[in-house]
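A single protein chain has been omitted; all remaining protein chains appear in their positions.
Right after this comes subunit A.
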Amino acid sequence: MPPVLTCRGVRKEFGGQPVLADLDLTVAEHEVVALIGASGSGKSTLLRCVNLLEEIDDGVIELDGEDISDPRVDPDRVRRRIGMVFQSYNLFPHLSVLANITLAPRRVHRRDRAEAEAQARDLLARVGLADKADAYPDRLSGGQQQRVAIVRALANSPRLMLLDEITSALDPELVGEVLAMVRDLKADGMTMVLATHEMGFARDVADRVCFLDGGRVIEQGPPEQVLGEPVQPRTRQFLRRIIDAGRL
């Protein structure tokens, strides 16, 4: 069985400046991989490339063994198999929570309304938001909005979830509820790649931590090893700065 996600020699430039250079990354089924690295190291860029929101400048990205960086591949078909959650939630403000969640199932997967809504209510109930189904996003707390955004991505039954700093916009007391949800997803066997600045979160949910620097993964391994006894000097330096900032 091929890995869910394979990146080989991925390169991405912005205005001639390489942000990702010869990056390799493999994610097996049910595996949770945390991407860490300094601000600007390309974590978001990598996730956006995997979701085909950005075109890569070299290399190959495969989803379930299929080359999705091939320009002949229909990006909409690929995105239906990937769920993405953003730092800034990006819920649709003109739609209710329920309509946000059922939009893709109804329009993309052509499910009928009753069925899609039943599934959405079920997912909401599981994360304790059943009573918010008819509310509009601006009436929810940040933590609730982010949980709705995760449910919205889950409603597509994705093969792979990409989470981009999903807790950075939240007040500390709201972070817990979102992290608990990610932990539950992991328990359900969801394959995930998450970019994060929360080392505690990475240590807690990730099977593997990858440290990005200079456009590539320069160190990876189990959280205890990468976060506890890093081998690379760059990783040590990065972690020291994080510790000094009181974030570990």
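Going forward, a residue touches a chain if its C-beta (ideal position, glycine included) is under 8 Å from a C-beta of that chain, and two chains touch if they have at least 3 such contacts; residues count from 1.
Throughout what follows, contacts and distances are computed from a predicted model.
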The complex's invisible chain, by UniProt name, from "Hydrogenase-1 operon protein HyaF", "ABC transporter permease subunit", "Multiple sugar transport system ATP-binding protein" or "Nitrite/sulfite reductase": "ABC transporter permease subunit"
Of A:80, A:121, A:159 or A:183, the residue in touch with the unshown chain: A:80
Of A:112, A:138, A:173 or A:244, the residue in touch with the unshown chain: A:138
Touching residues (missing chain, whole complex) on subunit A: 48, 51, 53, 75-77, 79-80, 82-84, 86, 88, 90-94, 103-104, 107-108, 138, 152-153, 156
